[in-house]
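See below for the structure under consideration.
The complex appears here without one of its protein chains, the remainder shown in place.
For chain A:
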């Protein structure tokens, strides 16, 4: 009360002296003055309340309000947090219906499924609820609806008049020894988007002497004509084995390898006239003789093994030579044909299936025994620390590298339920890392996936042959974020 009077006197330039002080002292208890002062205070309160009301609106308008981005075709929900603006009420949001979203003013939330991708400004129509006659104001905030990634991918056919043209997808089904085989190869979305070629290739063939072979190759994305490299690698590889004499020799070697167990290995026949033979009967010498026997047997097996691998090695070497020759003949660089290569050369013997494999690059060959009792990765994968560390059949250095023998494997199985060869387009998406390729749980999921347990319901029915190759090709279209490479999958079942 005193303050109000003093402020007033100041405002009216009333000087300060004893008379004024005395007057003030008297007025302090004047009822009328007191009532008027209360009125002034109340009016001030009203003014400041109106100011705060408007200020809150202005502050709301200026505030950086971040609203989560939406994605087309995916459910969206967002609630505005108005805790800082307790009296602000958003009445409606203009433009929202354009994308198929609705706004609920009661809960200050947006929800719905946006029907298209766009970037736009939302107009928030808001009031301050403290106002007697609220006036609407508008706040503008940017809002983004991302496209469904699937809609962003184009599917441009490759130019079939181009050099080394290749069809965008391929499929095959048929007999494989006493089993069946189905193979499908699909151009990756990244290639389809650009209208470029599929770089993967596969080739399957029955061979003389009741052998059969399947080869899969993944042409390097960075190599200009890798589509042709993978084609030559697979087709020529198969051709190198289409040789009766060679396969006959391979028959004998496999027989020798699997029917000559180390314990039963025949030692060189002792010659009677040798004085040493008498010595061998000596008790002291017996253990030595045992060692000699075992070594000889092992050596014998090793020799057989190396003969088998040598045959395979020669074929692989021929494939490399063929690629070198092709590059020369076409006047292109050998690395323009860069491609990985895996193959399985299989025959059913009395003692089981012999599966001879080779691999260069990052494509796995796996065998599944029974109902996933066992699963094995049959080849060495070339995988670099930061990816991109793969090797190619076109690289001469692989032949001189010490790990070359490890690229080959000789396996025998009484039976198997699936033998699979795949390119990284499949395994990157389904197995992620190399060490999961022998993980039974992951394989179980993968087999169930093939059996139709996936978001598209794409199913490969191994019980009926009729549509299996189309089913596999359809299955290959699966969606996997970040995995849009060519995909090739060969299954012997």
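We adopt the following convention: a residue touches a chain if its C-beta (ideal position, glycine included) is under 8 Å from a C-beta of that chain, and two chains touch if they have at least 3 such contacts; residues count from 1.
Rule of thumb we're sticking to: contacts and distances are computed from a predicted model.
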Just go with whichever of "Acyl carrier protein", "VWA domain-containing protein", "Urea ABC transporter ATP-binding protein UrtD" or "Multisubunit sodium/proton antiporter, MrpC subunit" UniProt uses as the name of the absent chain. "VWA domain-containing protein"
Across A:193, A:335, A:348 or A:459, the one contacting the chain not displayed is A:193
Which listed residue, A:22, A:69, A:107 or A:448, touches the chain dropped from view? A:69
From the list A:88, A:220 or A:468, which touches the chain that is not on show? A:220
Quick one: which of A:147, A:321 or A:406 touches the chain that's been left out? A:147
Missing-chain contacts on chain A, rising order, are 64, 66, 68-69, 71, 117, 119, 144, 146-147, 149, 152-153, 188-191, 193, 220-222, 385-388, 390, 428, 432-435, 481-482, 484-485
